[in-house]
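Questions regarding the structure given below will be posed in turn.
What you see is part of a larger complex, with each chain still in position.
Labels A and B are assigned to the chains in the order they are written; within every chain, residues are numbered from 1.
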Amino acid sequence: MELLVRYLERSNSFSSALTPEVIREERLRDDLKYYFMSPCEKYRARRHIPWKMGVQILKIVMITTQLVFFGLNNQLVVSYKEENTMALKNLFIKGYSGVDEDDFSIAVYTQRDVYDSLFYVLDQYSQLGELSVGAISYAEDEDGLLLPLTVCKEYYKRGSLKPSDEAYDIDAQLETLCMEHDPRTANQWRKQNSSFFDLDFYRLVNIKVTFNLKGINLQTVRSRELPDCYSFYVMITFDNESHSGKVKLYLDIDAESSACQDWKISGTAQKNTHYLLVFDGFVILVCIISTTLCTRSIILAVRLLQRFSQFFQEHFDRKVCEDDQKEFLNGWYVLVIVSDVLTIIGSILKMEIQAKSLTSYDVCSIFLGTSTLLVWVGVIRYLGYFQKYNVLILTMKAAFPKVLRFCCCAGMIYLGYTFCGWIVLGPYHEKKYQSDGFPLTDLQKFLREHKDFPVVDDFSEKDVEPKCSTFCCCKRFPVNDDIILIS
Amino acid sequence: MELLVRYLERSNSFSSALTPEVIREERLRDDLKYYFMSPCEKYRARRHIPWKMGVQILKIVMITTQLVFFGLNNQLVVSYKEENTMALKNLFIKGYSGVDEDDFSIAVYTQRDVYDSLFYVLDQYSQLGELSVGAISYAEDEDGLLLPLTVCKEYYKRGSLKPSDEAYDIDAQLETLCMEHDPRTANQWRKQNSSFFDLDFYRLVNIKVTFNLKGINLQTVRSRELPDCYSFYVMITFDNESHSGKVKLYLDIDAESSACQDWKISGTAQKNTHYLLVFDGFVILVCIISTTLCTRSIILAVRLLQRFSQFFQEHFDRKVCEDDQKEFLNGWYVLVIVSDVLTIIGSILKMEIQAKSLTSYDVCSIFLGTSTLLVWVGVIRYLGYFQKYNVLILTMKAAFPKVLRFCCCAGMIYLGYTFCGWIVLGPYHEKKYQSDGFPLTDLQKFLREHKDFPVVDDFSEKDVEPKCSTFCCCKRFPVNDDIILIS
């Protein structure tokens, strides 16, 4: 750095003789100086209008606007899913209080309550049409037949427990026994299979009730968009894995949106999606321009560096030191390019979503959100052109590695404390130890929560194929060991 | 500043010859010195009694007293409105738990519950007289006829949904169908119009039940003021806009107070409002004096500055630099004048309120509150006259711009984080992200909450005119598309 500065300074002192060599040197010196100017100084020096800065400012405005539009839209979708989940919990879980206990919806403690809760699900499901106020109904397969509700119970293959004698005789292999039934005939069906519902709680590991529902998100009509169709894969789990006298009820929903197959709509202009698409296209255009400008600047900088180091080599027979080389690579440009690429990907995803050919709101929101974050952080660069702010930013830059180093030391102690605290205090009594202090427990909870996810996914993807009649197949469930079918 | 100080200091060294010119200069110097003295020093120098300071201290006492009186009064009004809201929610919302969920009062999930809640409102309203313990009753129009209760349902003009087939056929235009009925004949009326109450939940967007109540705030009798009359415009909304299976119930009240038309009161002195009016008048007087004194000081300072700069021009042929000019403008005086003007406006509003010709407690409280804040902040100025405090205040002054600059940088990062967090994390699960971190969501919530406000306002203002018979007109409601009238 010092070398570079000295070189630039010396330039003013002796430049009397005008040999071609001197002219070349002088031009390099000018270019270097110009390169390290702020947009304002550049304008003063060569009347260079700061296009790049203008593009950046335009970009901030456009990206933020785009994000707000997308966010409002996204929130509609998320709230639709959440409200449906809440509605289904209220419909199907007996005695649901409106808030989940811990990570399950409710816990029951007596055999009576287990039976009641189970039959409640079946009853409510069979009269869903008269019950629900939402736009949902039973799912159908391709032939127009209603998809059946499936009840599966998983239990130890053999198991006689005599806790009084401290004796047990168990076959640890799990057996899964399933039944399917037509949604609308719960009552007679329950009586016919009363043996299935005769649960041996000592052996029972869990009961899973699964069914599919279809819904239409009419809400979006009002914001002049086409309504989406949703498939809800609902799984209600009675979890008795721990055999501790506490049966936990979970209701998991996997909602999947898609364009509706057959629709007719009238009475709404439904044009402004076109405007939105044009706007998104314009955002992409601006980002491409911004990327191009920044790439050009980087290329110019690299070329300048080459000229400079060649000149140095020739005249002083020395290499340009590494710190000086670094000065030529402007980190801000890299930031801008990264942000632009993210925005372009995000915008394309957004357009796809609007065209109903994609439904991955989450991925898109990550791209757009991150790019907006980077763009706003990039504003700090322009603040750096003001003298007083510059001091602040340089101070921050200098302090950063020290802070990082301190965090590293503290991190070691924290890691030790985390492990120690988790094992010594974690499992006991207080919730706060479990959730606040010890990330490990969170991890564990996360794992526990998402344990069933592959199951649900499997189930939901393959859900359309099985063409078996009522009371028969259960291919879609992950069969650990054996499955006995009642047909 | 330095120039000024040097000039003042030099004054003591050479002042031997007493030409008129020198005398004039000497007088200017004296005036300048005097101008920059604290009240205490002024008293010592010219036995000038600090009237201005006295007035300020008197003002603090009086404004604070006034504010406390007004605040106690204001709280009575606010608590009356709040308790009425709470009472009406308990009367009309079935299963109301005493606290609002989120921003709605309660949510229902089954068709049965929707009907029950709706009929509950009608039933309770028809027997309001025997039910409520408060001083409220049905509102009447000018002819002494009871104003009717109105039930409006809004739905999609045409709409057949088949979620099972992923098919829908919708006319996105909204139709509003309304009914009015006499408050006291709910039961027979409900039977006669059973078709109206046959809701098609797939098409239904919302149901709005609106009615007017009148109340008298007797509470103020005890603080020896005249009771106010209140009109309550109540709107109960069953919101099914999202069609997600969750119907939200809102109860919005727009309370409007006015002087009662026909009153007779005995057994209470009811005189001290006069005292209060006199006190308010006195506050205004003090504020006018304070403003006058401060304006005078500012004018004197400007004149002194003119003399000083003229003198400078003549003798040194130099302009007084800007920093020195700034020293002549005392920011505290501006603060005092602003605070005085606010107080005067606030006091006039307060007197109007006490005379029952205005009811805008909110506006008045903002004026009085802000002025009191400024007056107390103004006390810091007098602390500045003590040597040691002065150091403190100067330090604060110096640190302020740096702190501001830091906030500016942090603000950029925060803005980026806000947008990013809102879009990526915001809509998901946890309430805390929605309310804590991301102001955008708050904004959104605010917009959602006040979406209905213009409606309510329209409705409440025009509410008195429509003279139509029962079961007929609905002019007062904002008719989006069509309205079919059942007459």
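Some observations on this one:
Simple rule for what comes next: a residue touches a chain if its C-beta (ideal position, glycine included) is under 8 Å from a C-beta of that chain, and two chains touch if they have at least 3 such contacts.
Quick caveat, the model's predicted, so the values are computed rather than measured.
Whole-complex copy count, one sequence throughout, 2 copies displayed: 4.
One rule holds in what follows: only the chains that are shown with their structure count from here on.
Rotation angle for the C-alpha superposition of subunit A on subunit B: 90 degrees, rounded in steps of 5. Inter-chain centre distance (subunit A to subunit B, centres taken as mean C-alpha positions): 40 Å.
Remark: subunit B residues 101, 107-112, 114, 156-158, 161-173, 201-202, 240-247, 405-406, 408-409, 412-413, 415-417, 419-424, 426-429, 440, 444 touch subunit A in the complex. Chain contact summary for the complex, subunit A toward subunit B: residues 64, 67-68, 70-72, 74-75, 78-80, 82-84, 86-88, 90-91, 98, 130-140, 144, 146, 213-219, 221-222, 227, 229, 258, 260-268, 365-366, 368-370, 372-377, 379-380, 383, 388-389, 392-393.
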